[in-house]
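The structure under discussion is supplied below as structure tokens; questions concerning it will follow.
After this line comes subunit A, so read on.
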Amino acid sequence: MIYQGKQKIWSEYQKEIPDDHWFYVRSCIRQNFFPGAEVMFMKICREELGKDIYETPYHTTCGGIAYHCDTIPQETVMTIVARQFSLMTEAGYENYAASCITSFGNYIEILETWNEFPEVETKIRELLWKACRREFVKPKYVAHASDLIYKFRNDIAARAKYRLVNRKTGEPLRVVEHIGCHYSKMFPSKGVGGAEYPYVLCGMIESWGGNVIDYPERRHCCGYGFRQYHVKANRGYSIANTHKKFESMEPYHPDMIITNCPGCPYFMDRWQYAISEIEGKTYGENGYGIPVLTYEEVASLVLGYDPWDIGLQLHQVAVEPLLDKMGIPYNPDEKYKGLNHKDIMRPELPGVLKCC
Partner candidate 1 sequence: MRERFLTGYNDFVLPFMFGMAFILIWCLVGMIRIIAQLPREDRRRFFLSFLNPRILLKDIKDIFCDCLFHVKLWKRNKLLGYMHSSIAFGWFMLIVIGHIEVFFYAPHRAKLLYFPIFFRYFMAEDDSTMGGAFFFFLMDFFLLVVLSGIALAMIKRIHSRFFGMRRTTNPSFMDLVGLYSLWSIFPLRLLAEGFTADISGGSFLTKSLNTVFHAFLGNHVNMLPTWWAYSLALCVFFCALPFTRYMHIPTEILLIPLRNAGVKIRHPRKGYAEAEVYACPSCGVCIDACPMGVMKTHIKDTTVYLNRQLRRHNEERIEEISDKCLLCGKCTAVCPVGVEGDRLRIAQRSLRQYNITPDYSRIDTGELVRECSFSGPTGGKVLYFAGCMTALTPQIRKAVESVLTKAGIGYEMMDRDGGICCGRPMLMAGRFAPAEEMIRKNTEIIRASGASTLLLSCPICYRIFRENYSLDGIEVIHHTEYFDRLIRSGAISLGHTATRYVYHDPCELGRGCGIYDEPRAVIAAAGELVEADKHHKESICCGGSLGSLTLGFDKRQAMTANALNNLTKASPDSIVTACPLCLSTFHRYADRPVEDIAEIVDRNMN
Partner candidate 2 sequence: MKENIVIIGGGAAGLEAAGQLIRLGYSPIIVEKEDHLGGHLAEWHCLFPDMTPASDIVGRLAGAVSDANIFTNTEILFINHLKDSYNVMLSNGVSIIARVILFTTGFRLFDAARKEEYGYGIYNQVITNSDLEHWFRTGDDDRIGSVPMEAVGFVHCVGSRDEKAGNAQCSKVCCITAVKQAIEMKKRFPDAMVYCFYMDLRMFGKKYEDFYISAQRDYGVRFIRGRVSEVSENIEGKVVVKAEDTLAGKPVRVTLDLLVLMAGMVCNPDSTKVASMIPLQTDSDGFLKSKDNILEITSSSRKGIFYAGACTGPKTVPETLAEARSAALDIHNFIESL
């Protein structure tokens, strides 16, 4: 691996990310999977970094899942997106940040389509007007939320209480970064670092002290693939892809996986349990899995938030080994306590995968 070669590519794929004043749209599914992630993003941006992040309860899905499942036509998804833009316009923002990778890809794809085919944009404006009498101005900048954290990675590093370093050995943690497919594979120039060697998560890892692992199936899909998971008959195909990734990263003994997509962490986390049940195999140390975290969760850990406050107890794969390595204190008794110490009940333990 020639690091300078990658740096050269990274330097070629830099995108402009405004410093402040963002209109933020949430993901449809993340709050169910990793409820702490989006909350922590807002908290970090607003409270730690003092940024202006606006969100509105009136925004809807971007239509991406339906679009990628081939259940709605493109005009529909474009009109939904146009409505989101009109909410931004109404609120007086021009920087648009999406929490979800598929949404981000969706916005980029639609804006590029309008760019190439202005008549489509005109038609969508008409449709939006007909549907809800709304108008919009196209955003000046579209970013994924991870782009923002990437931009502020060094500010976060400066405030960090913990680093991605093994406290005992002083060695950097071996970190797998997994980028959502829709981040830059369709439009390489719209992602930090391009499509082949995206830098957005690498930058965070490097800045926070970890070592990035470049393993052969790094580019491979997490296995979600929308239809591959949603149709039960295809689920074997979905898990096969995840399995392939884990088999490929196994020799590197990763300490953790960081992702920037709603589906990826979910599938890489939950499928580790399913694989352990089907194959009897686990990929972490001592029968544990490899903890899979979102970049917001990692940022929160680095900044010293309580693991249980940021929702790490909702992960299938136990995060305790990682917390131990980073030297982050936690109270095991508090793990399954929700807000105001309300008992959220302990989950049933799986047969093979060790989960404390």
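These made the cut because all candidates are chains of the complex that A comes from, given by their letters.
Convention: a contact is a pair of C-beta atoms (placed from the backbone, for glycine too) under 8 Å apart; a residue touches a chain by one contact, two chains touch by 3 or more; residues count from 1.
All figures in this text were calculated on a predicted structure; none of them were measured in a lab.
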Out of the listed chains 1 or 2, which is the one touching subunit A within the complex?
2
Okay, in this complex, where on subunit A does candidate 2 touch?
1-2, 4-6, 8-9, 194-197, 214-219, 251-252
